[in-house]
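Shown here: the complex without one of its protein chains, the others still in place.
Here is chain A:
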Amino acid sequence: MSTLVIADHNKGELAGSTLSVIAAAKAIGGDIDVLVAGKDIGGVAEQAAKADGVNKVLAADNDAYGHDLAENLSLLIAEIGKGYSHLMASAGSVGKDTMPRVAAMLDVAQVSDIMGVQSEDTFVRPIYAGNAIATVQSSDSVKVITVRTTSFDPVAAEGGSASVESVDSAHDAGLSEFVSEELAESDRPDLAAADVVISGGRGMQNGDNFKMLESVADVLGAAIGASRAAVDAGFVPNDMQVGQTGKIVAPNLYIAVGISGAIQHLAGMGDSKFIVAINKDEDAPIFQVADYGLVADLFDAVPQLEEELKKVV
């Protein structure tokens, strides 16, 4: 039994999500190799080699993998993946895009978004926006898996000393081309990995008012999230959406401001350790999951929160 983990990385850094996928692979058992594919990824491969529990890092440095195009990456993963019993990636946008192509190529099922490992072939995953939790067993010879990274504590980033091998194969399917990207620039912690997240909903009224949340986030070192309604209304960009169909977060502290608590939103933050809700409607469903609920107008409460926090943090 052996697992190939497909690494996530951006701007030349190994993403923390990969450390959680390695943790999930460890729970399965067997040797763990990591595939790093992209353009100029030598540094990422070195970082992956230091992660705890890694046997070998395979570095595929090629233009064809430069923009994570699924058509090209899937060919590489299927080739390099031969001989492994498990192929695993995070359930981030690259893993979701690419792994089903790999599974179809190998004529096997994919187990999406696992939040638990029961044995080498049995996994726990959320269905119906996390309102039900399924335990599923795969009868395929190769298991293609994406991992809900918030469900696995990351392995240590340092301490390992795996070898790095370079992979020459260049697969360009010739079907798709990268045109452009618009990436959010932020000095804040990554939403999916932050210890504290403060999110705003439709109650924020406009994008400008999110500055109030930024001031609180500055005090707490928090990431900022949003509900679908806030994204749809154009207050903030799509990469901030938390929920069933957005990002999954599980911080120590989640502060929901002007968010009603629809099941699709709860699906993305319900595993947070502590949940605070600030909402002027005392019957808002968010209060049913909040550890601390404050019934108040957010335009009064949020500036006050900033002041009070400054006194104690």
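FYI, contacts are C-beta pairs under 8 Å (C-beta built on N, C-alpha and C of every residue); 3 or more make two chains touch, one makes a residue touch a chain; residues count from 1.
Quick note on the criterion: contacts and distances are computed from a predicted model.
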Consult the UniProt record of the chain that does not appear here and report its protein name from "FeMo cofactor biosynthesis protein NifB", "Putative diheme cytochrome c-553", "Electron transfer flavoprotein subunit beta" or "Amino acid/amide ABC transporter ATP-binding protein 1 (HAAT family)". "Electron transfer flavoprotein subunit beta"
Out of A:25, A:162 or A:220, which is the one that touches the chain we can't see? A:220
Where A:27, A:170 or A:295 are the choices, the one touching the absent chain is A:295
I'm checking contacts with the chain that's been left out. Which of A:86, A:101 or A:171 qualifies? A:101
Missing-partner contacts on chain A, residue numbers: 10, 67, 69-71, 74, 92-94, 96-101, 103-105, 107-113, 122, 126-140, 173-184, 192, 196, 220, 228, 231-232, 237-239, 244-245, 247, 252-253, 263-264, 270, 273-276, 282, 287, 289-296, 301, 304-305, 308-309, 311-313
